[in-house]
Every structure is written in structure tokens, then in C-alpha cells.
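Just one protein chain is left out here, and the rest sit where they should.
And then chain A:
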Amino acid sequence: MSNMIIGRYVPGNSIIHRLDPRVKLILSISFIVLIFLANNWLGYVVLGLFTLVAVVSTKISLAVYLRGLKPVLWLIIFTIILQLFFSPAGHVYLAFGPFTVTDMGIINACYVFLRFVFIILMSTVLTLTTPPLALADALEYMMKPLLKIKFPVYELSLMLAIALRFVPTLMDETVKVMNAQRARGVDFASGSIIKRSKAIVPILIPLFVGSIQRAIDLGDAMEARGYQGGENRTKFRVLKWQRRDTVAVLIFVCVLVVLIATRFII
């Protein structure tokens, strides 16, 4: 668990930390789309520089990012190998049976590797610098247009906020239930797959029942405090667009322009 870096927030006060979460969310999604625009080495250099600047300006140590790459390492290697051996186009260096290693294959494998690394680094930048709650606020803001088609935006974002708030609580409870069951002799760590899945039941059922009780209590408490539904509510948290957010968007647009230019240069 401690190795999971994706989805974890590291408090800090860098320029990226202080950006509006909406900007960070939209830019990281656009960046992933942008990556597929690059089709030559110059494009990848531009993207690489941009990613590097973003990573360095979070002021979080590089080791943290490398740990984030670790869990997907096997996926990356697997895809690179597929690219390397199964690209029939271009000049052939090696050929044995169905496998061919060509210059195109090598180049494509490099590109795929870089794409993976950039995407993961950028999404890690997003999650490391943005508290989950700010992300939920950003999502709510972005879903606002859906109000027009009667989509329950406020209800969905309240659900998201409550879910996020209860994640640590439920984690604690899971550990407690597991320890309680261990104390009564349930073994979670050994035996066949079937035996191990059966051992999960005495954790799941109490957690379910506990969650339902929590939901009832929380519902009562919310109603007692005057919650009548999403409309006509004011908001305590507000997102403020500041000059640095405009600057971030402008920088991103510059990168986009340069990137499009590289497609025509080579």
C-alpha cells in the first residue's frame, strides 16, 4: 500500500500547488490528448521539456515520481516489447520466424515508452499537488453545464465529497475488523485462492453493515441540520481564478502551438 503513489496528495506550497484545481484538471487531460499530436523527435523533446518543468516546479523530490512509475513498469515493458518485435515496416535489422526488429519498430517503441512516462508523470503531478476535495470541487464546476439536461450535478458532487471524506474512516474500520477477525483465528495470508476469498467474507459483511448504519446516521444528521437537497444552497468553498492560472493556460497554449509547428517542420 505504501508504494501506491497514484492518488496520493503531498501538501506543499509550490506554484503548482497553488494553481486552481480546475486549471490543473483541464490542463492534465488536454496534455494527454496533446501527447498524441507529437509524431517526431522534436515534438517529444518539447513535451519532455514541458513535463520536466512541471515536475520540477512542484518541488517534490524526483524519487516520489519514480515510485509512481514503478507499479506500471511491467505494462510499459510489455508494450515496448510488442512494438519492438511486431513492427514489420521499415529497414529490417533482425528477423527470426514471426519476429522482426526494424528501425521503425525501435523508434515506435521509444515513442510509446515516452508517452507512457509523460502521461504518468503529468497525472502524478496533478494528484500529488491537488487535495482530493479540491479535485471534487473542480469536477463539480466542470459538470455545471450538465444542469441544463437535468443532470443531478449537486447531488453527485455531494456524494463524491462524502465518499472522499469517509475513505480514511472506512480504511481504519477495515483494519479494525481485520484485526478483530485475526484475533478470532481467521487466516488471511495463506491457503488456496478459494480459501483466501472465503476468508474475505468475515471482513466484507461487517463493513457493509457498518456502512449502512453510518449512512442512516449521516442522513439523520444532515436532515436535522436542514439539508433539503442541492438547490438553493450557498457554498462555503469557492474556487478563485487568479493571474497565475491565466499564465498557466497561456504557457500551455504556447506549447500546443510549438508542438503543432513541429509536425510541419520535419
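As a convention for this text, a residue touches a chain if its C-beta (ideal position, glycine included) is under 8 Å from a C-beta of that chain, and two chains touch if they have at least 3 such contacts; residues count from 1.
Assume contacts and distances are computed from a predicted model.
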item: Omitted chain, identified by the protein name its UniProt record gives, among "Quinol:cytochrome c oxidoreductase monoheme cytochrome subunit", "Energy-coupling factor ABC transporter ATP-binding protein", "Membrane protein" or "Na+ H+ antiporter subunit B"; value: "Energy-coupling factor ABC transporter ATP-binding protein"
item: Option touching the unshown chain, where A:F36, A:W74, A:F96 or A:F236 are the choices; value: A:F236
item: Touch criterion as defined above, residue of A:F151, A:F188, A:Y227 or A:W241 at the omitted chain; value: A:Y227
item: Residue numbers in chain A that touch the chain omitted from display; value: 133, 161-162, 164-165, 168-169, 172, 213-214, 217-218, 220-228, 232-238
